[in-house]
Each structure stands twice: as C-alpha cells, then as structure tokens.
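In this view, the complex is presented without one of its protein chains, the others remaining in place.
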C-alpha cells in the first residue's frame, strides 16, 4: 500500500521532504501540496505529479491524502496539526510543534481526546546512527547511570536574520529533544552563560552561548551553541556516567597526509550531517503509517517539552538567571512501553 | 516510470536484492523471479507480488521485465547475461560476470556488437562513501601520482566449504575491481605469498594470503586477505602517492571509555559494512535504467578483467610465481572519457 | 655546575622529586633533606647521600643548599618560601604556594621587595607536550581569539579522606593555573553546579562537579571534575576560538583489535600522565638555577591567583552562587616580557 502524503508548506524543507518521499523513501507518494505562495506550491507539485490545494484545511480534508506533512511557517503549525487530529489523519510536523507551550498542550489534549497517537514531530537526531549507538550504550548500562553530558552544536555561519533567541529556539532545540530521549529524563531547569561574542559576525548576536540544563534525575548538561564558528558544522555529544563515558562519533572521513599534516574533512554543510537520519526518519514514519501503527518517533508531548524548554532557555538568556522549565506532568497517554 | 525487474536466482543475495528493490529503492518493482529451486522462487516472488517464471530464458523474454538481475549460481551467469544482451535488456549481474575469462570476453563481444552498454557487474565498493572519498582525493591530485597501495580484507570466519582459491575468486575480487577503478589503471601481474596459516580454522585452507599486484603504470599493491581473522570484518585501504597518502576511513562508531580502555566497535557482520553501498549501487542503476541511460557502474569489461586477474592470482597461489594477467587490450567500446 | 638542592618534606611527592633530581635530571644533586618525621627524612636522605637537617629554617640556611624544594604539608609552605626569599635562594614550591591568599600575597610582596624572582610554583602542566602544543596553536592565532574552553579532569578513584572542597583545592587547581597560562588571561568569577553524585563512592562527597569560570576577556570555561569516574585518569581540554578549535591529545597508545572491538588503553594511574611534564619542569628549573636566571615557570603571583581562585570556587560550591575572584591587580614586578 502506498501512503499518499499531503504537504503543507513548499519552502526549502518542504521541497526537500517532497524529494525524499518521492525519490528516497519507498511506499510513499506526495499527492497534494499547498503553500501560502501558490506559485511555489504549483512548482513543487508539478515536479511530482501532485495536485495543488488552496490551503491546509482543504489538504487535510482531501480524500487523496492519507497522511499530512507540515513544513509551513512555524506559527501555523498548531492549526494544521489540530486539523489533522480532527480528521483522524497521521501528521508529521516539522519542529516546532507549535510556537507556544500553550498551543502544544492544546495539541496534546486533542490527541489524547482522540485516543490514539497521530502526531510525530520532526526531530531527526533520534534517527542518526551515532545517537542511536549512544542510546544503545547508555541503555545497556555500559557507562552506568548518566551524570553529566557535554554537547556542542556548531554551524559555520548563520545569516543576519538569525537572532540570539534562535540559539535556543532553532538550534539547541535539537539537543534538547535528543537529550531527553537519550537520558529518558526530563529537563527541569535551564541557564545561559554568554562568553564574549565572536567578532566575526553581527553585533546584535550573542554567539556563542553556553546553555546549562539540569534534569529531573540530577544530570547536568552543558551545551555550547556556536553558530558562526567558521570552521564547520560540528555536532558533539559526550555522556559521562558512573562507570564510563560514551562519545558521539564524528562522521567517517578519509584521512589524508600531506605537507606535515594528517587531516580529515569536517562538514561545512549541515545537510550532509543528518541526511541519512532524515531518510531513516521518513522511512520509519511511512512504514508505520502504512502498517496502521501509532508513530514511535518524537510525540506531541516531546514537541510540547521542546517548546517549553526552549522558551525557558530564552528567558534564561535574557534574565541571566536559572529558570525552571515548569513542565506539566506528562499524561499517562504519552507513556512509552 | 517504474522499472520492472526480473530476478534470476532467489538465494540469499537474490532475496536481499529483491528486498532492496522493493523496500529501499524507489522507482523499481520486482515483477518476475526464477530459480533452479521452484519453491524458493515461489516464496521470494510471493513476498513481493511477482510472478514465477520457469527459467532464465523465459524471464529475460518476459514482457513484464524491463531489466534483468542475475543472482544465480556463478557458472550460469554468462548464459543469462548473453540472453539479456540478445534481448536488448539492461542486465545487472552479481560478480562474477562469468567464471572464465573466455565467457567474459564473449559477453563483451556480444555487448559491443549490440552497440550499446547493457551490462553492469555487481562490484558495490565503488558506491561506498569511503572509497568515493579516496577516489576524489586521488583524482584531485592531492596525493600526487599513486605509487603504492596497501589493502587488507578481513572476515571473522568462513565456513569449511571456503577453499584457498576463493581468497582470490570470492574475496580479493572486490579489491581487484575497486583498485582498477581507484587508480584508473590495469593490473598486469600478480603474486601470492603465504604466511603460516592460522591454526584457528581448517587444515586445507591457506589463510591469510598476501597478494601482490603490479599495475601498468607501475603501482605496487599488497593485499592481505585473511578470512578467519576472528576479530571482525575489517576493510583497509591506503594509497600512497608522490606527495601524500589517503586512507579509507573505518566506519564511524561511538567511542566508549570504561575500565581503563577507550574502545570503538569493529563490525563482525560484513553485511553492515557495505549495506549503504549496495543501496546506492541499486539506486543509481535503477535511476539510469529508468532514464534510458547506459550504465555507469562496473562494465562487462571490468567483469572480464576481474575474472582474468583472479584466475591469474589463483595460478600464482599454486605456482608460487609471479603471473602475468595477460589481459587483452580494452576495446574502444569500453573507453570512458 | 651542579645545583645543590635541599628538600623540605620527604613524603610521597618529596621522595618522587628526590628520585627525579637524582636519577633523571642532570646537573642537580640533593644535598639536604628535612621532614617533620625525622626517620622519613633519614631514609630519603640516605638513599642519595644527602644530609638530614633538623628543620626548614636550617635547611634554607645551609651552605650545602643552593636551591630549595618545598614538598612539605601545604600549611607550612609559606614559611619555608619566605625563608628562602629572605635567604635569597631560588625556591621551588609544590602547589599550593600557600593555603591562604593573604599568605600568598605576603610572599609576592617579599619577593618584589627582594627585587628579583626566586619562586617557582609546581604546576607541571605547563611543561606537558600536549598543553604546549595547545599554547602554540593558540598563540599562533590559528583558532582566532579564544571564546570558550571545555575541560575535564577525571581520576579513577580517590580515598575517603578526599572532601568536596578538594575538588577545587587539589584537583581543579591544575586547570586553573594552566588555563590562565594558555589564555594569558585572568579568571574573574567562578560558579559550581553539582550533578547528582556518583553512587560508587562516599556519601559525603559531591562528585562530579561542574565548575564554570569567566575570564577578564570574557572567555567562558566549563570544567568537569570527576574524581571517582572509575574508568581512568583522563584529562581533556578543548579551546574554541573565533576561527577554530584545538584539543589536547590523548596519550599515544597502541590500537588493538580483538573480538569485535578496537581499543586503546586509558591510563588509570595519574603518575604516568604527567611524568614527562614533571621531568621537563625540573630539568628547566635546574637549568635556570644553574645559569643564574630568574625562573620562567609559574610565579608566586600565579600561586596567589590559583589559591584565590580555588578559594572562591569552594565558596561558590557552598553558596551555589557566582563568586567574584576579586584578585588584586598584578604588580608590574610580575609582568612577563
């Protein structure tokens, strides 16, 4: 059975996922596209033989759509996801699930009322081989109980439109989700310390930032977010436990020895780093939808937590204080296993 | 357009590729299967909704088959490939192209007479990211003119049916193909030196073996083939040129520090090592067939060279002497610009 | 000219340095030893043919002593160092220079009054090859202006006598000195966050601790101190600058592949890690003394800063607050170059 996917939002990431669903993932077909820019929708749809629909509501309602992919502008996510839940259709929503914790909660309530999981949020790191190795090592007890995690998230550069708040909202949000999953633990407080900013970029931007998280179990995380590090796209993660540590591998790269130096390439384009993770994410999602199973990826609750924790981190950046994330208790509906 | 593939041979590798063409590669459908064991064909076909055909000739001739995949017993390859050429259908043949150099040459002659390339041989290493990085580095001139290549091909164990000749025929054949491609050069002589054999396995087996190749351009290659190395599946390749060297990366693996040791996993199952390469190989082959393009992967000529060089290597193992590979000159039909 | 060294304190580290000055470093001779435990002094002295003197004052005053090595109990350091300054003799004092910032300042004042540098403090990391490589890379501008430094200091275990305060006083003190030197910058504030403590050791002990330092230039440092990490003695340091980063190398270790694993040894005994650094430290100190030059290693001012910063860090541990180190301005006497 082919899963017929309707795509809401045909910007860069939407087009990328349309390509993925068409060329990379088997068992899926993009049958409908909508976008606030009708021309962009038409171009994207034409490329894969899909129809263009006037808006998200029409797309969710369409008989030609089995499952919905939301890749539109963040502030519109909640509405589309709620529509999909109302229609009882599986929906994959790129992060954020919604731009406010309140909207996220509304989604979780709607989904719980529906009684069956429909929503998956697009945190692709859980599908990365390296992170999966980390989780296996931790879950197998090989490092003992985790105590500390050191992370870094570095981009070569960002455009001038990137703001200091986006370090949490757009960048650290990936670590926030993957840490909660890796540790099977919740983040209860957040703090941001700010080194002097790099002189290489914009005066308005606090970059790098060091974020400090504390979990319910007492694990401490430090996360360096440095989005104008110049040298490359570099994701680091090291979890230290009572008996050992485990470290995320760097991508495999040929070693070259020339002119007094042994060197390996560091990625400079982030799309290369998580391409396989995106492919796996969508392959698993489509397979689950095709099999009529509830999604096993990041849930609406994970989407809520990410939004709430990033919002608290923005507050911490502005206040210079430790900020409690003050997450609601997780409803039993979102328990796993 | 979906490429309809007929599969000749439903053993382990045939089933694996049927799964790949069905679940992993988009744009392909397995529509017909045949096997000398009719029950095995029926099982494999049923799983993907394909028909069973009585034999290779019928399969090649079938209207339901756009392209042929040969995964049958080696000695039958030549016949099926020749049939496909006669039918003007693209054919992907797992190695070896044929078990004798003469049969391989007959295929190249048939294909040249047909006037258009139809044959691709299943040497998947050319699709491995690491080897592609090596080729990029070499082709970009970063190490200068290659002079020496060091290789190792190690398996944890092989079954008792594995013979000393198979070290060349089944194992080193992968290095032989990938070296010719990496270096864009031809192997002109071969020699085998035999260390004492491991006591861990069968008395009949010469294992490890060190193979020494010389290329037309004067590059020297040493290749350790060790198929009962116990510790893992481990593929090494280092090319040394006039100005530097480049080394194949090990697969990325999480680093774990416990009990006085930093360790990373070494694969023990070879299927994990080249899974991505197989996927890419078939993705590119299907895309080419769908686009009506001639195959860009290993050609019938490459299949001939591999068979001739492995045969010379077996002779070298038995004689203890340096053996010339005595390859025919490559017809212009097989030139790549 | 052989430098005749008098050693005050013949405990473990004193004996170790006596051995070093005798067997490893050329140009030195231990001629006198004193210790609060006369028997211990006698044993240590006998081994190298040195005389035993009744106390530090007598040793400093002895005509047989050109230079003084202080390896006694920390609270006695100040007195011995002040004596040496008064006597105009070069003095090497193991850390801490003194146990209070006030005593350290008194030493700096005495030395400045003397008008010539006599004091070197035993922070051996500045003599480690890896740290020297880091400094070269940073000083050469290869990573641009430093912004963030990530450090870890891990021991397999500590004895029950180790207290939470010692994480700063005895352990982090090495990073504190080496960071000031690496960055050529001063630490202005300190904070400690405490993950849940490992269950592997003593209930009284906060372990691990994450220390956060801010420098005058705005560099932010995070330092994980984990003295019961079980797996090994492991020192990590990574400096991130505006254009790149540099990372302390792990000690070179043979790679072993067996049973599905590639592994390298992690030291479990800290003495192996900085043995070469200790040797170099003393070789350079003795050479300087022999040449009549002022010491180039960590100065009394560095000793003061280390004591003041570790004290502030202990306060930060207890208060949970950010604590200013409130260092005095550095007198011109301690300017370098």
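Per-chain numbering from 1; labels A, B and C assigned in written order.
To be clear about the criterion, contacts are C-beta pairs under 8 Å (C-beta built on N, C-alpha and C of every residue); 3 or more make two chains touch, one makes a residue touch a chain.
Model, not experiment: these values are computed from the prediction.
Peer 1: In the full complex, which of C:124, C:248, C:277 or C:300 touches the chain missing from this view?
Peer 2: Residue touching the absent chain, from the options given: C:248.
Peer 1: Taking the entire complex into account, which one of B:102, B:139, B:242 or B:269 touches the absent chain?
Peer 2: Only one of B:102, B:139, B:242 or B:269 touches the chain omitted from view, namely B:242.
Peer 1: So which of A:136, A:199 or A:263 would be touching the chain we can't see?
Peer 2: A:263
Peer 1: Which residue, B:114, B:132 or B:150, contacts the hidden chain when the whole complex is considered?
Peer 2: Result: among the candidates, B:150 touches the missing chain.
Peer 1: On subunit C, where is the contact patch with the chain that was removed from view?
Peer 2: Listed in rising order, the touching residues are 22-27, 129-130, 133-134, 137, 142-143, 243-259, 264-265, 276.
Peer 1: Identify the residues of subunit B touching the omitted chain, counting contacts across the whole complex.
Peer 2: Against the missing chain, subunit B presents residues 144-145, 147-148, 150, 152, 193-200, 208, 210, 212, 214, 217-220, 222, 224, 226, 229-231, 240, 242-245.
Peer 1: What subunit A residues would touch the chain not displayed?
Peer 2: Residues of subunit A in touch with the missing chain: 230-232, 234, 250, 257-268.
The criterion applied here is as follows: only the chains that are shown with their structure count from here on.
Peer 1: How would the subunit B/subunit C interface be labelled, same or different, where same requires over half of its residue numbers to be shared?
Peer 2: Both copies touch with mostly the same residues.
Peer 1: By CA centroids, point me to the most central chain in this structure.
Peer 2: Taking the mean of all protein C-alpha atoms as reference, the closest chain is A.
Peer 1: Measuring centre to centre with CA averages, how many angstrom lie between subunit A and subunit B?
Peer 2: 38
Peer 1: Taking each chain's centre as the mean of its CA atoms, how far is subunit A from subunit C in angstrom?
Peer 2: 44
Peer 1: Need the CA-centroid distance for the pair subunit B / subunit C, whole Å please.
Peer 2: Computed value for the inter-centroid distance: 58 Å.
Peer 1: Could you pull out the residues of subunit C that touch at least 2 other chains?
Peer 2: In subunit C, residues 230-231 touch at least two other chains, as defined above.
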